[in-house]
Each structure stands twice: as C-alpha cells, then as structure tokens.
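Working notes, structure below.
Every protein chain except one is present and positioned as in the full complex.
Think of it as A and B in the order they're written, each chain with its own count starting at 1.
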Amino acid sequence: MFDASANLKKRLKSERRFQIFCITAISFALIFVLILFLNIFSSGYSAFYKTTIAIDVDYSQVIEDTTQFAAMSDDEINKLDLFRFSKKSIYSLFPDIEDRKEKKLLIRIFSIEYEDEIKQFLIKNKENIKKIETVYLTASDDVDQVRKGNYPRDLPEERRRIKDIQLEYYDILENNGRVKYVFNIPFLTRGDSREPELAGVGGSIVGSFLTIITVLILSFPIGILAAVYLQEFAKSNRFTDFIEININNLAAVPSIVFGLLGLGIILNVFGLPRSTPLVGGIVLSLMTLPTIIIATRASLRAVPPSIREGALAVGATKMQAVMHHVVPLAMPGALTGTIIGLAQALGETAPLLLIGMVAFVVDVPSSPLDASASLPVQVYLWAESAERGYVEKTSATIMLLLGFLILLNLAAVLIRRKFETKW
Amino acid sequence: MGLFLILLVLTIGAFGFLIGRLKAIKLRSASQKKITSLNHYYGYYIAIFAIVPSLLVFLAITAFQGYIVEVYVLSDFIDLNPNLLASDKNLLLAQIVNTSKGIELFDEISPLVTDAVDKYIYIEELIDTLTYVIVLSVAGLLSLVAYVKIKSNLDSRKFVESFLLILFFTCSLVAIMTTVGIIFSLLFQTLKFFSQVPITDFLFGLNWSPQRVFVRDSGDLDTRDLQNAFGAIPLFAGTFLIAFIAMCVAIPVGLMTAIYLAEYASPNLRDWAKPIIEILAGIPTVVYGFFAALTVAPIVRDLGQNAGFTVSSESALAAGFVMGIMIIPFVSSLSDDVINSVPQSLREGSYAMGATKSETIRKVLLPAALPGIIGSFLLAVSRAIGETMIVVMAAGLAAKLTANPFDAATTITTQIVVILIGDQEFDSPKTQAAFALGLTLFIVTLLLNFIALQVVKKYTERYD
Partner (left out) sequence: MNKIKISAKNIDVFYGDKQALFDVSMDMYEKEVTALIGPSGCGKSTFLRCINRMNDVIDICSVKGNVSIDGHDIYDKSIRVESLRESVGMVFQKPNPFPKSIYENIAYGPRIHGIANSKTDLDEIVETSLQKAALFDEVKDRLHQPGTGLSGGQQQRLCIARAISVNPEIILMDEPCSALDPIATAKIEDLMSELKKEFTIIIVTHSMQQAARVSKNTGFFHLGKLIEVDSTDTIFSNPGNQKTQDYITGRFG
C-alpha cells in the first residue's frame, strides 16, 4: 500500500534536483568568500616583506675621523650633501663598470632614496660609526617584484622594465649573499609615495583612525540621545512619525549622496577644510547615525516595561527612570550597533572621494585638520596605479582593512555575548 | 584657540557645578527643611547656565567671523571695483592670509594688499580678543545669576530635566536636518544646472560628454557647447544594465540560499553558514571593486574571447557579476526573514497532504511569501543602483549606449565620481550635472525603498 508509484518516484527525483540547486547556490556563495580571501591574501602577504641589498659604505670618506659624527646633530647630518658619495658607494659594488649607462642601470636597482637611507644609517649609529659599514638599501620595485616572483623573468627584454644586465647584477649580488629579505616596517609607518617600494599605509591608517574617532565622538552621543528621545519620550504624533520615516530613509540612501551633501554643504557652505578626517568624519557620522539610532531603539525596546514601572513606582521621574535604569540596560545593544556602524564607516569610500580625501598625501597626518587619505581610499588610489608593485600593496592594505573590520566585529560580538541580558 | 576657550568655559561650568551643590547643601542644613531637589541638580543648574549660552554665543561668533573679516579686509578692493567676483574675492583673501603668515607666493605685492594684510591681522586679533571677553563674561555672568536664583523652593530638577529633554529632541532633529541638507544641496545645484541645460535634454538626451564643456573656460560657454553634452540616457541604460546583471546573480543565488538555510539546513549548518554569507555584506565595496577589476574582469575577457566575443576589459558583465555577489546577503537575509515568518500551519497543511518538501516550498511557501520576497528584491535593486566603488573601479568611464554585457558601460554613480573627484569648479554646468545625477539617484532609490517597505509591511501585517 505504501509502495512508491512511478509518479512519486518522479516527484522524489525533482525533490533531489531542487535540493541540489539550493546546495549549489549556497556553495557558490561560500566558495566565493573563500576565493576572494585566498586571492587577496596570496597576492598581498608579500607586501609585508621587502628586498634589501647590502652595500659597503666608507664613511671615512665623508669625515676622516668617523668619531666626529657623534658630535654632530641630526640636522647637521641631514644637511650634508652625500649624493655623489652615495652613488660612489653603490658603484663600488662593481668597480669594473665604466660605462655611464651601465652605471645608471646599476643605480636603478636601488630605490630612489638611497642617499637618505645612507644618511639615516649614519644618524642612527653616529655614536660608533666604523670606517666601513655594511648598509642595507631598499631595492627598487622592479627588483623587489622579481625577487618575489611577481614579475616574469622570461619575457623578452624589451617588454620588461628591468633590463638583462640589471638582472645579471642582481643575481651576482644574491650569490654573494648581499640580498636580504626583511619585514617591511616602513610599509606600516610611512605615508604614500610615487615609488611603490617606498609607499606605506601609515598615513592612511592614521587617517582612518582619526576619521573613525570623529565619527565616534559625533554619532555615538547624538545617536543614542536621539534614540532615547524617540523611544522613550516622543509622543506619537505626525512629527515623530516624520522623524522616523526620515531615519529609515537615510539608512537606505546611497553613500555617494552623503558625499554630495558633504561637498555641497559642509565644504562649500560651512567652509570646512577639504580632504580632512574632520569633514570625512562628519559625513560618515551622518551616514552612521541611522544605524546607531535603529540599533539603540531596538535594545531600548527590549528593556521590559516592568523596569520602568519599578523605578516610577518608587517616585523616580521619567527622566530618572530612563537614565538610571533603561539606558544602562540598553547600552550593550547600543554599543554593538555603534561598533557595527563604525565598521561600515571604516570601509566606506565613495563619499570620501567627493570631499577630496583622495589627495596624494606623503605625510602622516597628525590632527583631524590635516589632509589625509584613509585605508579604503588608499586601496582605490593604488588599485588605479599602473606599477606592478602597487598590486601587492593594494592587497596588503585590504588585508589590514579586513583585519581591522574583523577586530571591530569581534568586539561587537564579545560585547553582545558578555553583557546582553535576555529578558 | 577655540579649543582652549571651550576648555575654559567647561572649567567655569565645572566650578559652577561645585558651588551650586555647595549652596544647596548649605541651604539644606540652614533651613532644616526639605528642599525641592537633590543637591547635584543645583550644581547642574549653574553648569547649564554657564556652559550652554556661552557656547552658543561662541558658535555664532565663529560662524560670522569669516564674513566680517572678508567685508572689512576687502573693503578697499570693493570700493575700487564694486563688481568683484566671488572667485576673485576668495583668491585675494587667500593671498592676504598667506602673506600674513609669511608665505609669499607672488613676487610683487601691491600696496593695497599690504594694507589689507595689516587690516587682516588687526581684525583677527580684535575678534579673537572680543570672543574671549564676550564668551567668558557670558559664562561668568550667567553662573552668577544662576547662583543668586538658587533658593530652597527652586525646582532645579525640573529645569535640568527639561534641558535634557530639549537636548535629546535636538539630537533627534539631526536626521531631519540631514535629509534637508541633502535635498537642499542637491536641489540648489540641480536647479542652477537646469537653468542652463533644459531638463528634457538631460532626461532624454542620448549623448553624455561633459568633458566637452570642461575643456572650455566656463566663463564663455555658449549654448551650442551645452547641447548634446548632458544627455543622461546612456548613464541610465548603463546603470540599468549593470544592476540587471547583478540581480541575475543575486536573486537566484540569494533566494536559493535563503530557502536552503530556512528549510533544509540543520541548525548547526545554519549557525555557521549564515555568518559566513553575511561576511559578504561586511566586505568594503572598494575591495569588491579591486577584485572585479583585477581578477574577475580578465577572466571574463579571456572566457568571452575564447567563445568568440569581443569583450571590453571593463565589461559590464564583470562589474555586474561582482556586484551581484555583494548583494547576495541582502537578498538572502531578507528572504530568509520573510520565509521564516510564513506560519508553520501552512507547511503542515501541505505535508499532511503528502507533498514533498520542494513541492511545499514551490507551491505553498513561495507564493505565500512572494510579496515579501519581491520587497527584498526591490531593496536589492536600490542597493545595486546606488553602489559606487565597484562600478568606478571595474566599469567603463565613457558613456556609450549599449545593451551588450561584454561592452563597457558607465553608471550614474561612476559619472558623479568622475566629475567630482579632484578639483572642481563650482559654477560650471559640469559640476552641477553631477548634482543633478545625484538628485536622480536619490529620488529613484527613495522611491524603490518606499515601495519595498510598503510591500514588506503589508505582507507582515497579513501574518500578524
């Protein structure tokens, strides 16, 4: 009696097919997450390392008695003209080279700031400079990319930026043990640069940090107080409805429109300085506010009315009941909402492009009124650059950005786990 | 200097708090009877009087300072040339400010400028001093008034609480002010734009090439240049094309994912699969843009070329595909909610008749949840239309009217960024065009959201 008829078999087959479709869909989404992360990580991790090449520098050619360096101030050393001296130090790697063109090519396997690096070594070790020191200089981007295997050596020479002879020099240096692959600290501390091997995310990390702090300072108090007003005090009338509709709509307005607001009002009417974390922060705050307000209201709503009644019944005013009991209980939810809003703001790019936070900024900003970039904008800027070296830098910046986002979200989850009360 | 003044005012406020509290304590012990409010409310009473009005005065002065300085410093120039343009005024002012700081960008400085520099330094100092005097005396005087007003029958709690309520209310107005700000900034520039370019040209024109206007000095544009430069149809078409491709990816994948998670997946699987899919929503869009431009676009090009198509390296397909991936979690989590809110009794009714799970889903659940699901699609479309970074980085920049997904297409958001990135000339029709595009975008997304929310609301009401 319960035998499967032919019809039922067909139906069960179609059931199987449907399930397979569903599983394909969900695997597609999951695999994409995996591919994206693998792709970014595999191309980005190498940016945390850089190639350096050792040269021998004879500092006694600058001052015969190298102990005298100790008496010089950093400024004085910085003002020395060591340009020719530095060049000569590099030439000394291959004393046989006579041809000027070849000499030039040799110089080009080093990054452009070799003179400065030689000076900085001197400043750092001025107390006990030996006559001849081994100084590790940053290799140029072309060499760096070859070393990292990102740049094919087997292309015909005319299609490569790096010439055969330079590769020859490099191989000799590597065989002599002069090439060292080190952790790229300047990448984390320096500002942007036109030379990929010298470019760092320090400036944009600080820029992002200053922007996010501005967002926090502005949107956290305003968002929470607005939510408290709407949830606890507002009489239900047309005006309150209007505010609510506004907030829900703002949550769905495309981010670039907030950029237009920033450009049209904050820059042009209020005249605040362009390209600064202050303006970026203000624009992103306006964007984050709805998220915070909606989350805070939800957690205020979750506080049971009996708590308010308990406080009112002992004679607290409404304000006291709300501020002493309801708001502290809703705080974990409000904080979680704020952190999620901050994470959104941290990853936001489009509005910042319009208020000029795309400027090329070499200096690490020191206040919210300095021109600066931010991490996502840095990603955009470098992604648009042609040099091969920026690709790994872009991926590495994304890794840092994702890292910060994961930290923020983790904090939100922890707060929720630890403090949230179930009613 | 502003920061220091604010700190001073706050210090006065803190001091006011202490003396207010002290007076309340004294009153309490002197009168031996109950006074209306707790001691610290009297402290806050003075603090509010000290801080709030003086800070408002400070804000007002700061707001008008620029204007006053400009009028005073440039008075001589305006006497000479009453029709000085706004841009020239700004240039002059910048020169004067720079010179006063010792930065000399110009070889020759006219005596008029030297005079103005002196005037500038004088007025800046004067205003600074006056600001200090006025703000601090407002804070001091009002604290004193508040101190005198404290009596045992003063209901300071009521005052403090009313103040807080007004403060809270003001905060909730920020949302309205933001909307007003958006509409004002968009509308203002858009109206200027339409005064030069007819609205019909913008909405129905087939040719978008604002750079034509850009190369000319905006001062002597004639109408010929403006004709045929601002037809937004190619942008609308490109936006639609890319959003359509995105929805082709996001809707089936998102919906199937939602169905699987809601109906088939074990709670265990659901617990870890859902957050992973939500990661897709948390990844910054600039990351998708980078991925689309650098990884997906070349793959699409190679695949297309192998199949015998000519594929642009910035194809609409690549951008749309990646955008679709980004939108998956929106579709799936919204649809998930909707499917979950279908009452269990409907499912049971279907199972009781011997239907299989997929039959139940297709014949009972989806029809029942359809309005809600459509609502979630609409929200996703609005998201796709407003998305910026993916298309800026992976879609084309040149406007071309095409329906071919292998071709490069440009979008509204891309053009806004292309026009406004870097330095803008504020009075050129090109810049204003970007605001007109922004207004279009704002209206379209607002409508989509409004409709979507109405649909979802109607739907949830049905099962409440």
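For this structure, a couple of remarks:
Operating definition for what follows: a contact is a pair of C-beta atoms (placed from the backbone, for glycine too) under 8 Å apart; a residue touches a chain by one contact, two chains touch by 3 or more.
Remember, it's a predicted structure, so these values are computed and weren't measured experimentally.
Shown as candidates are A:R100, A:K235 or A:K418; the residue that touches the absent chain is A:K235. Interface note for the absent chain: among A:I107, A:A316, A:L369 or A:A411, the touching residue is A:A316.
Listed for chain B, the residues touching the missing chain in the whole complex are 34, 37-39. Within the entire complex, the positions of chain A that touch the omitted partner chain are 235-236, 304, 306-318, 320, 324-325, 329, 421.
Please note the rule applied: only the chains that are shown with their structure count from here on.
Those residues of chain B whose C-beta lies close enough to touch chain A in the complex are 66, 157, 161, 164-165, 167-169, 171-176, 178-179, 181-182, 184-186, 188-189, 252-257, 259-261, 264, 273, 276-277, 279-280, 282-287, 289-291, 293-295, 325, 328, 332, 356-359, 361-362, 379, 382, 385-389, 392-393, 413, 416-417, 420-422, 424, 426, 434-435, 438, 441-442, 445-446, 449-450, 453. Taken together, the chain A residues at the contact with chain B in this complex read 11-12, 14-15, 18-19, 21-26, 28-30, 32-33, 36, 39-40, 221-223, 225-226, 228-230, 233-234, 242-243, 246-250, 252-261, 263-265, 268-269, 271, 286, 289-290, 293, 317, 319, 323, 343, 346-350, 353-354, 356, 358, 376-377, 379-380, 383-384, 391, 394-395, 398, 401-402, 405, 409.
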